[in-house]
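A protein chain is absent from this complex, but the other protein chains hold their places.
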Amino acid sequence: MTQPSTAPPAKRSFHLPNFSTLGPLIALLVACIFFATQSDRFLTLNTFSLILQQASFVGVIAIGQTLIILTAGIDLSCGMIMALSSMVIGKLAVEQGLPVGLAILAGFAVGAFVGWLNGLLITRWKLPPFIVTLGMYSIVFAAVRIYSRATSVPMPPDGLTFLAQRFELFGTRFSYGSLLMLLLFLLTWLYLNYTAPGRHIYALGNNPEAVRLSGINNNRLLLSVYTFAGLLYGVAALLLLERIGGASPEAGQTENLESITAVVIGGTSLFGGRGNVLGTLIGALIVGVFRSGLTLMGLDSVYQNLITGILIILAVATDQFSRRRS
Amino acid sequence: MTQPSTAPPAKRSFHLPNFSTLGPLIALLVACIFFATQSDRFLTLNTFSLILQQASFVGVIAIGQTLIILTAGIDLSCGMIMALSSMVIGKLAVEQGLPVGLAILAGFAVGAFVGWLNGLLITRWKLPPFIVTLGMYSIVFAAVRIYSRATSVPMPPDGLTFLAQRFELFGTRFSYGSLLMLLLFLLTWLYLNYTAPGRHIYALGNNPEAVRLSGINNNRLLLSVYTFAGLLYGVAALLLLERIGGASPEAGQTENLESITAVVIGGTSLFGGRGNVLGTLIGALIVGVFRSGLTLMGLDSVYQNLITGILIILAVATDQFSRRRS
Amino acid sequence: MSAPFSSPGSSPGSAAAPGSRPLVMEARGLVKRYGQVVAMNGADFELRPGEIMAVIGDNGAGKSSLIKALSGAVTPDEGQIFLEGRPVAFRSPIDARREGIETVYQDLAVAPAMTIAENLFLGREILRPGPVAKLLKLIDRKKMLEEATRHMQGLQFAIKSMSQPVETLSGGQRQGVAVARSAAFARHVVIMDEPTAALGVREGNMVLDLIRQVRDKGLPVILISHNMPHVFEVADRIHVHRMGRRAAILNPKVISMADTVSVMTGALRPEDLSPDMLAG
Amino acid sequence: MSAPFSSPGSSPGSAAAPGSRPLVMEARGLVKRYGQVVAMNGADFELRPGEIMAVIGDNGAGKSSLIKALSGAVTPDEGQIFLEGRPVAFRSPIDARREGIETVYQDLAVAPAMTIAENLFLGREILRPGPVAKLLKLIDRKKMLEEATRHMQGLQFAIKSMSQPVETLSGGQRQGVAVARSAAFARHVVIMDEPTAALGVREGNMVLDLIRQVRDKGLPVILISHNMPHVFEVADRIHVHRMGRRAAILNPKVISMADTVSVMTGALRPEDLSPDMLAG
Partner (left out) sequence: NQPIIGLITKTETNPFFVKMKEGAQKEATRLGAKLMTAAGKQDGDNAGQVTAIENMVAAGAKTILITPSDSKAIVPAIAKARAAGVMVIALDSPTEPASAVDALFATNNYQAGILIGKWAKASMGSKKAVIATLDLFPGHPVGIARHNGFLEGFGVKGVTSKSPDLVNTSVVCAQDSFGDQAKGQTAMENCLQKNPDINVVYTINEPAAAGAYQALKAAGKEKDVLIVSVDGGCAGVRNVQAGVIGATSQQYPLKMASMGVAAGVNYAKTGKKASGYVDTGVALITNKAIAGVKSNDGKFGLANCWGE
């Protein structure tokens, strides 16, 4: 969030941070066990499949958010970019009658383009990511409204059917969307850990000056991260369309905070350079488990808010304590 | 936002950051000149008084937010704490019939208490401020709903009248609330620049390890910052009551983003340790000027969103460029 | 500064033979593990009143870890620290500061965006006179700038203004700030972890002078350094650290620089030294 | 390594007299201002093929600023840099790297949370074989660890594992990582800003050896150091920097250490030296 020109946060620590996803995982398990004792409907594959589905598009957004936060940035426009992409896909496929494949490609391109625009403003003008993406949020918000004329576009039942398909596993139906999300998490994890540009993303968040001095083009790297994140928001748009069966002009307003929450619960530092994208997956699932478990317990929605607040703090505290132990 | 245990971000820069508020000020002036050419109603004392009034409670919240961001933290619960305080003051004064002064004190105490709770979780359990205050947002949100039973409390016309008074200056009526906000900005600026604890706040955000090693009690300092910020949110509650003439259970939901925006536009780094609270004042005013100016131009609200997004980016870009010049 | 064989620690300020006055600082069997790495492995340490005790050793031997334990910056896993004979357990640098122990850390704990003067006085700002000012903790900027200039003048760094942010200083100038800070405020013990590493010839000698001045005020100094000429110039005794523990305490008045290096690198075993080379 | 008076730069790799082969690097009139501070004030510089050029000077003299300009890390306000005779304008360290210039910066540009191996290979990771791996830029972790061990072995730091994060290393070990990196990858010029400052006696000597090896491969080395014995041990010529500019180039084969220090501190004017002490 600083200007790339001000340089290396050469952080040091005596207590070694533990990058494993063990902490969040423990919190997730504890939450599951707790809810299982509260409702016998909780510990079913069905619930599990549902939580995965519900986490799917925020999860994919959170992948992009993780990449950006690893570079010590932040993206407030993520949900809106998704909304725009979904509107583009919906409009083109349904109203313009474009082939579905082409419409999807156009949606992806729009997502990547807006992401690229974010990256351009951040790298060229050296603006703080917070401001650029906040401004972009407003701009894309207006664009969605103007483009959609504030009307949602329902999917025709035979339009994107392939998306709505489910597959059976142990008698439970899972959505391809959940599968895609899991796959993207895995691929991103591999990318971050086993490719050179992946490692550079960590280094960039860790000490941008070191990256610059080692002859890597910081700006190009950052630009590619924001563009790729935009592409991921396009993929999230697809999952959103699958999930709610239509493009809504009201979508995308809360996903920024939700995705950042998943990232931080997952143990990634908002200061960049430290974290793990699989932690983000667990973070997204933890939020889903709370929501689903509390609903199953039949709690009044106001009290759900109360308890969710407490549980989020406890989940991260569990993580902290488990790190301090190890 | 990291765990205080992981240590010193010993940032260095070759291009010296310029801490003056010159950049934001230029952006503010440019915006004012632009709107003055667009509407002859803009350049009036009346408009100015109104913008000040509208900025008043978000402005006071943004003071607390600046202090917290200077320590490399963040507060998402600020608006909600204000809502709770205003509800407490309203309920006690109107429904319980407590003397107004006592009710206000109780409101301040509640604000400071919740702030202290934030600080406690952050310092004792070493949790990231993002998570603690996000959780606190949900908790206080629920508390406000339960406590207010979702009903707003109107001020009796003779209840907090002293608050609603205006004073005349050059034929324009200014509210005491605006005055209070300006005063608080000035005092905080003096505090940050001319007292030992004020300087420690900067140092803490700059290099927490250096502060720890120099024998300052980091935790106590952080705790006092969060508590003081909570108290400021209590003061903001008073201004809110003055402004809208009653306590609303729906208040406080957007002030976190708004105050962070004012802080960042004002040139304070989200990484802590660098910034100026007077910049925050200018940041808050810039947002008010945009809103007021665009309305005067008679723009449709969708387009207002679009333009606001662009203007926020341009405002910070102006700031950046003016720094690079100097 | 030559001294009789049998009397180690013979410089003006340093007092008497072992036993007569209690040790200022003592550590027994300190252990610190980081995962598999053992930074300290049963390290002992002692410091007599008014002496300059040099600590030398290979990179990674555990010198910084030792002094971090002595200054409260890290808590050892095992072992005991004594101050003036009483056992102490520093839980934070605040505790050590309270005992008057001042430390220059190797990674120079400074706040880069703040000015030199502010860094010098961080945590003990000069306040304006008057009870109101004391209550509000109003700082006296002018006085701080003056005092800072005075403190830094002694070291003769070519620094223009004390209101310059530390991040604009050169590597050596930054080190000068950290050194000046510790020397100015110590009341009991001064610990310096490689204070001359980044310094030029002239500036390094200034710091050595400063160290002697501190000793002459009666305060003992712990000096970690890789610079053998510097060590031999000022040290009363030399603590050799090897693989996480004390290998020997040498007498620089007797032993040669080459032999010292041999002990340090393990080429020479302390047992094989003549007894007078060892400092009691 | 004694040499005839008239032939400066007489070590094996270094070639010929001035003029016969073009200068590898040359700078003329470099100026860099930071607000009121003038870090470089018309600084000149030259580097001959295959020589070790030491750069010495007081703290804050502008040495780091000079080499930052030579390595593209800062852009000078005025002046010109030549590489093999052609004028170059480095706009970033990428440009300098592309020319085969490797630099160890004084503030050790490392990513603290990343492992030693990753830091060593940052920006030029070893990729797995095969076209797919090349396309995806898949890194070969095993090979990188092995290579890292090999590079670091030469310096004999007692580091257990190359997959340790750099932030867990001691000050000297960290410096070792930065030095090993530059030596391993240079193809044209190696620049080292105080590479031995935090090193122990043994490790420091290892680095001096390494510098000689680099020179023997035919690569010229720019060595900034405050350690006069080190400088005199390896340097072919000594560039003395004073108040933002070059004061003189000295011949270490002729001039004494004490005189050198005098020139550096300004006690002795270069004009007053005998001509043979100046290196052409």
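So that you can tell them apart, the chains are marked A, B, C and D in the order they are listed, and the count of residues begins at 1 in each.
Going forward, a contact is a pair of C-beta atoms (placed from the backbone, for glycine too) under 8 Å apart; a residue touches a chain by one contact, two chains touch by 3 or more.
Keep in mind that what you see is a predicted model, and the values were worked out from it rather than measured.
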Neighbouring displayed chains - absent chain, whole complex: A, B
Those residues of chain B which, in the complete complex, touch the missing chain: 39, 41, 46-47, 50, 53-54, 141, 145, 149-152, 154, 166, 173, 240, 243-246, 248-251, 253, 291-292, 295-296, 298, 300-302, 305
Interface with the unshown chain - residue positions in chain A: 39, 41, 46-47, 50, 53-54, 57, 145, 148-155, 240, 243-251, 253-254, 291-292, 295-296, 298, 300-302, 304-305
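The rule is short, and it goes like this: only the chains that are shown with their structure count from here on.
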Chain-chain pair with the highest tally of contacting C-beta pairs: A-B
Whole-Å gap between the CA centroids of chain A and chain D: 44
Chain B and chain D: spacing of chain centres that average the CA atoms, whole Å: 49
Where chain A and chain B are represented by their mean Cα positions, the distance between them in whole Å: 28
Junction residues of chain A, two or more chains touched: 8, 10-14, 16-17, 209
Multi-partner residues of chain C (each touching 2 or more other chains): 34, 73, 107, 168
Residue ranges of chain A in contact with chain D within the complex: 8, 10-13, 16-17, 194-197, 199-200, 202-203, 206-207, 209-217, 273-274
Complex interface listing, chain D residues touching chain C: 34, 36-37, 56-61, 64, 106-107, 157-160, 164, 168-173, 176, 194, 197-204, 226-228, 243, 261, 264-265
Residues of chain B defined as touching chain A within the complex: 1-3, 5-15, 17, 72, 74, 121, 125-128, 130-132, 134-139, 141-143, 145-146, 209, 257, 260-261, 264-265, 269-271, 302-303, 305-306, 308-313, 316-317, 320
